[in-house]
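There's a structure below that I have some questions on.
The complex appears here without one of its protein chains, the remainder shown in place.
Let's look at chain A:
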Amino acid sequence: MSALLEVEDLRVAYGKIEAVKGISFSVEAGQVVTLIGTNGAGKTTTLRTLSGLIKPLAGKIVFDGQPLNDVPAHKIVSMGLAHSPEGRRLFPRLTIAENLQLGAFLRKDSAGITQDMQKAYDLFPILGERRNQASGTLSGGEQQMLAMGRALMSRPKLLMLDEPSMGLSPIMMQKIMETITELKSQGTTILLVEQNAQAALSLADRGHVMEIGNIVLSGTGRELLHDESVRKAYLGED
């Protein structure tokens, strides 16, 4: 059986600067795969390319058996690929409920949408309590919960999370990681970009280490967690 997402020799450039220089990886249904790496490695660029926000220079993206290269960004979510972007990117002047509804923008089953909103409120009770509050007024952690909830509203086959723990307190970060673990246990397929390598590798089935546009190391989460170079570079050991 072929993987849910297959990326082959993907190259992406901003003008003349190549930010992703030919990477290949795949995500199997049910897996959590993580991309880790330092600032500017090209992780966000990779996710934005998968979502169609940036056109790749070369390479192949196949999702659920269909090539994504020429699909415009607004059609990708309906194929089952959801993206919770770096920096959360909520619609700040819309309420929590409205943000969630936008996550289900293309769905027509209003009963299912209502049900999924309830699920999001069950997953993050604070969102339910504040559902009519403008999302721009939420704390960083609450915004991250909403960003994840919004991405889930499309009932994705693959959920892409870009640095969900960015800028959060240790407690909030732990809460977000627990949520990802819970989503995983429910069978959600996740492509997780993280700077917090320890947390990401601990829960990932597979991991890839990116450095200046290349994947320099791949393995299971456990293998990378115990890899000496990874421990030195990303887990602050020497």
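Here is the rule we go by: contacts are C-beta pairs under 8 Å (C-beta built on N, C-alpha and C of every residue); 3 or more make two chains touch, one makes a residue touch a chain; residues count from 1.
As a convention for this text, contacts and distances are computed from a predicted model.
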Missing chain's UniProt protein name, "Electron transfer flavoprotein subunit alpha", "Nitric oxide reductase subunit B", "SufD protein" or "Branched-chain amino acid ABC transporter permease"? "Branched-chain amino acid ABC transporter permease"
Consider the whole complex, including the chain that is not shown, and state which of A:Arg93, A:Lys119 or A:His226 touches that chain. A:Arg93
Where the complex has a chain not shown, which of A:Ile61, A:Val77, A:Ile113 or A:Met210 is the residue touching it? A:Val77
Where the missing chain touches chain A, by residue: 51-53, 72-75, 77-78, 82-83, 85, 89-94, 98, 101-103, 105-106, 136, 150, 154
